[in-house]
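With one protein chain withheld, the remaining protein chains of the complex are depicted in position.
In this document, chain identifiers A, B and C correspond to the written order of the chains, with residue numbering beginning at 1 in each.
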Amino acid sequence: MKLNCDMGESYGAWEIGADQDVMPWVNQANIACGFHAGDPDVMAQTIQLAIKYNVQIGAHPGYNDKQGFGRRSIAHCYAQITHLVCYQVGALSALCALQGKPLEYVKPHGALYNDMMADIRIFAAIIDALVSFKTPLALMILARPDLQAYHKIAEQAGIKLILEAFADRAYDETGHLVARSQEGAVLNSAELIKKQVKQLIDRQTVSTRNGKEIKLKVDTICVHGDNAAGILLVKQLQHLLTQFRLTDK
Amino acid sequence: MKLNCDMGESYGAWEIGADQDVMPWVNQANIACGFHAGDPDVMAQTIQLAIKYNVQIGAHPGYNDKQGFGRRSIAHCYAQITHLVCYQVGALSALCALQGKPLEYVKPHGALYNDMMADIRIFAAIIDALVSFKTPLALMILARPDLQAYHKIAEQAGIKLILEAFADRAYDETGHLVARSQEGAVLNSAELIKKQVKQLIDRQTVSTRNGKEIKLKVDTICVHGDNAAGILLVKQLQHLLTQFRLTDK
Amino acid sequence: MKLNCDMGESYGAWEIGADQDVMPWVNQANIACGFHAGDPDVMAQTIQLAIKYNVQIGAHPGYNDKQGFGRRSIAHCYAQITHLVCYQVGALSALCALQGKPLEYVKPHGALYNDMMADIRIFAAIIDALVSFKTPLALMILARPDLQAYHKIAEQAGIKLILEAFADRAYDETGHLVARSQEGAVLNSAELIKKQVKQLIDRQTVSTRNGKEIKLKVDTICVHGDNAAGILLVKQLQHLLTQFRLTDK
Partner (left out) sequence: MKLNCDMGESYGAWEIGADQDVMPWVNQANIACGFHAGDPDVMAQTIQLAIKYNVQIGAHPGYNDKQGFGRRSIAHCYAQITHLVCYQVGALSALCALQGKPLEYVKPHGALYNDMMADIRIFAAIIDALVSFKTPLALMILARPDLQAYHKIAEQAGIKLILEAFADRAYDETGHLVARSQEGAVLNSAELIKKQVKQLIDRQTVSTRNGKEIKLKVDTICVHGDNAAGILLVKQLQHLLTQFRLTDK
């Protein structure tokens, strides 16, 4: 079990996130690729930071929409999705090679991530982009009970899937995230978050908002580190994971 | 001796150039990489067209300035030049791999090309970007008599240089291009252009505007195909080259 | 009855449309405002051209999406729509004032136009942007039988509506345009287009694809002039209108 975090989302003179403070405590850095956030210089700096703390690097491609930070869906045909992802992943891959660090996986950002989980043909278009890379790239998607068709496509393409859960999001009885528009969608207490993560580690389950416990196979947990409280929490979650890894051995 | 041409400079709904008509007659397509022109879809279409006519593909990175079409110099520190080029070349390289076609060389565009020929540290910064690619990438630069220092840097980095001349530009007595601001900088007659190319092929020399004949080792000639007359000329130049190749053998 | 046409949709070095050829034959130029197309220089040149042929100027604001040419819907809250339109109309208004020509109306572009006709709150948000301009600005929208609520909002705000029909689009029995995805949505023959325009002029009606004739009050007809055939047709439609005006007097 790992912790992943969106990184490198600054742009030119604009800084966002606390990459310096969070990087030491995560295992996987999802680095923005210049379409929704980031630019070649920010990408290079973030790669350097990931190298310093021996963190795995993933590409974090998004829709071409800086003003909307990639959070707004923009209609693309499937071939366009493939090109969009291929372009951004290729760019980050080259910047990684420049520093001698491999790019290991891809996690789509924001609206592109949501669209991928809502439309399997968008997922397939992203898979199409990944198969042509010489270095094998895994694809990080949302852990859900109903992903058989996703797994089948990935398997046929020879692409490994990394399944992620969210540390701070409530789950409904189908194993989907509760929509942000609904009350209680976001777990606001550090205790609840740590409990959810601990349960994911210990029992490979998540408790839904209705109290049901459902099985959820998860490889990595998405965390955020935008403020001091967030960073402290990431640190505590990493200690939980480390403890589990030690015990597990 | 080859013909190279800038390609893939359309953008979204905006079309520029006559790639369909020119591609059959050139040997090397310099494909824009989305910063001064082009976008992931235009890049993919242009790669497909190059494959159809078996044309070598080069990346054509430029400054991030669509409104100025990459023709305006924008100050960058050297590390930024390296990142800028690495990003764009990586993106095109991935889109080439998607279609199973290798990317073979890099030719900077517009103001970046001029800045590279005016400041050897910018050239060195571009070389820095190219060495990290697994596939060996050559760098296309302007053929000039005074490039010893450029050759030295490239050699040390293991990067092959491709030297290009311009079919339609006048040369001064130092072997530099006559600045566009000066009269007679551009050869407007098809006869003069063909004569200049023929002389480059036959005698490896160029006649300066003052009538002097100077040695100019050239691997490729840059042509444009923006209109019917231009396309006809490219076709005629390609016939000249083909004839030479046949005779040469 | 007037003819309106989208203009000024070039961008930097990229030219689109045939503004020089179409401008003499239309009455209203919808000038792009730099978000989906156009830039300050293209806007200034297009204003100059409209002045030369004494054509009314309208602002043609769109979503901020050059790669998609404003044809893709992008989610905005209503206040954002107001700001987006206000910004673009203000910019064009100032460039008109620079040349001493008034800006007279606003016609949203592409996806923003469609969204305005599908969601009356977007229409209201656009009206909100227009009321603050000192010069009274009319708003051009799609003529439809079911616009009572639209008229009411405009009237309360003191904004005049200009109702437009499309010369080359088929209408369904409700007076809406047949969706482009359906067969027969676009009238491909010049004869059919001229017949539709003549009927709009003579009888203020449109014949639906099912042969029904429905009333359609129309102030202006949208035309396109992208190629030689299109420009000829615009010229012929303008002759139709001129004849009608002469007869009418």
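The rule we apply is simple: contacts are C-beta pairs under 8 Å (C-beta built on N, C-alpha and C of every residue); 3 or more make two chains touch, one makes a residue touch a chain.
What you see is a predicted model, and the numbers here were worked out from it, not measured in a lab.
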Which of C:4, C:56, C:73 or C:93 touches the chain that is not shown?
-> C:93
With the full complex in mind, choose from B:64, B:196 or B:220 the residue touching the hidden chain.
-> B:64
Cross-chain touch to the chain not pictured, restricted to A:69, A:87 or A:166, is A:69
Residues of chain B in contact with the chain that isn't shown?
-> 64-65, 67-68, 72-75
Given the full complex, what residues of chain A touch the hidden partner chain?
-> 10-16, 37, 39, 66-69, 71
In the full complex, which bits of chain C touch the chain not displayed? Write them out.
-> 34, 40-41, 43-44, 79-80, 82-84, 86-95, 97-98, 100, 128-129, 132-134
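Simple rule for what comes next: only the chains that are shown with their structure count from here on.
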Two or more other chains are touched by the chain C residues 67-68
